[in-house]
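A short write-up of the structure that comes next.
Here the complex is missing a single protein chain, while all its other protein chains stay put.
Residue numbering begins at 1 within each chain, and the chains themselves are lettered A and B in the order written.
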Amino acid sequence: MNKDKKLKLEIKSAYEIPESNRKKDFLINLEIPKINFYEFFISQIKYIRKRIFFIQLVVMLICLITLLSIDSTSLNIKYISILPSAIPFFVLIIATEISRSISYNMTELEMTTKYSLGQIIIVRTAILGSVNFIFLIFLLISLKLKLEYSTLILSLYIFIPFLLTCFGSLYVMNYIRNKNVNFYCAGVSISVSLANILLYNATGNMYNYLSVKFWLILLVALIVGVIIQAKKFIRSTEEYNWNSL
Amino acid sequence: MELIIDRITKQYANKIAVDRISCSLKDGVYALLGSNGAGKTTLMRMLCGVLAPTSGEIKLNDLNTSDEEYRNLLGYLPQDFGYYPDFTAMEFLMYISSLKGLDKSAAKLRSTELLNITSLSDVAKKKIKTFSGGMKQRLGIAQAMLNNPKLLILDEPTAGLDPKERVKFRNLISDLSKDRIIILSTHIVSDIEYIANKILVMKSGQLIHNGSLDEIIKVIENKIWECSVSTSEAENLSKMYTIINIRHEKDNTFLRLVSDKSPTPDAVKAQACLEDLYIYYFSDISEVERNGK
Partner (left out) sequence: MSIDINAHYDCIYKYCYFKIKNLHIAEDLAQETFLKFIKQGSYVDRDKPLAYLYTIAKNTCIDYMRKPNYAELTEEILAENDFEKIELKRVIREAIDTLPSDEQELVFLRYVNELKIGDIAKITGVSRFSINRKLKKALEGLKLVLREEDFFE
């Protein structure tokens, strides 16, 4: 062995130390710095499946393209008015994502973390809801550009099916406490969508058919209903009452 | 750390799942022993704040189960937990870390460490759906440890593990047991003998015993007998006493049973062990025997 190599080896062994018996405990008990709610909120964005945003974007683009390529003859107004029938499916997609914890049997675990289930669901709803809201506003603006109706009527077009589906879905989620909840939500969305199409076919423009006052009252009632069901749902996340099938 | 459980009860419409349980726990490993349906999972869920008790109080160093700070100190492994599909082991730990409010890069370090400690390093990037039962359990323990909890609750962590994995698990619990309260429930007796400092025995929702292995075994000390008798005699004895073990041999039958006095003239006293206790408590015959005498 040449001198250099021997020297290097001896240098290394000159600093050999006995194995630490504090190492394992240190590693096991390592304290980690915490994040605040805002950082938590941001961190949850990446856990929402990208495809959700993608699907919503695609559906919205289809709506927009349909809108823009049709001129405002009265025949085509019928087609345009079908567009709000797509809105229940926006809600369905969001509902599916929000209830992922239930679908994948994660609720029990997520109830015991610092940011627990109720907060997780609120955060997911806020993220998806904001994005959804932006899409709805886009739709509203696009409809406004094409149709002759007032902003109020157009808002009804969009927000009544939306709120109705939200209400129905929340009611379902409060009532059905197992993994099949998504199927029932799909049922709600399909029903609202069909109702929208059928009623529209029957009455031409149902929002003008019945008085605006009626629809406004319904709108307010739906908002109240959604808030009540949402509160109930969030409160229910504090106690484990899901059945895993 | 002190966990005070004060007359905790969980009552449902048609049954009482947990019946006025009280005890006070300090650092160490506690085994919660009971047959299925004894109320173990219900009790654990109440300790985790997942279920609200019908009456009674749970306090960890003066914190209530509904406090956020309580959850900060808590690590839980449910009996059956799911995971979002396509998560790898590392991704799962990072997700749970975000829920536990841990800083992201620190969480990465911690997750790497815990995968080391639970011998899952080489599958860190593999999807959980490819994991065996034992691997999934170990991952469950890893996630429970992410926030370095002072109260670690594990619900049937060894169910479905093969003997080799069980040994790994036991060693892991030993490593983790310093400076925290670990409560693990099981109906597998051999787990307890190796791991636990204290044993809590639950039956029909009640806590019927709380003590170290030696203290608990005292109940049946000097009451374990072994004898070899004819098959017909064995049948008689089976009706009269709680039988722990019965083994048919060529000419006669070997019995191990519980009795205050020697059941046959040539019966031999045997050293009581935890399995004896388990059968004594959780065999239905013991009810009949004690009432009938």
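To be clear about the criterion, a contact is a pair of C-beta atoms (placed from the backbone, for glycine too) under 8 Å apart; a residue touches a chain by one contact, two chains touch by 3 or more.
The structure displayed is predicted, hence computed values, not measured ones.
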Residue in contact with the excluded chain [from B:Leu109, B:Val167 or B:Val268]: B:Leu109
Sites on chain A contacted by the missing partner chain, in the whole complex: 3-4, 6-8, 10-18, 20, 22-23, 26-27, 30-33
Missing-partner contacts on chain B, residue numbers: 103-106, 108-109, 112-113, 116
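The rule is short, and it goes like this: only the chains that are shown with their structure count from here on.
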Touching residues (chain side chain B, partner chain A) in the complex: 45, 48-52, 66, 68, 71-72, 74, 76, 78, 80-85, 95-104, 106-107, 109-110, 113, 116-117, 143, 145-148, 175-176, 178-179
Chain B contact footprint on chain A (complex, rising order): 24-25, 27-35, 40, 43-44, 47, 100, 104-106, 108-116, 120, 238-240, 244
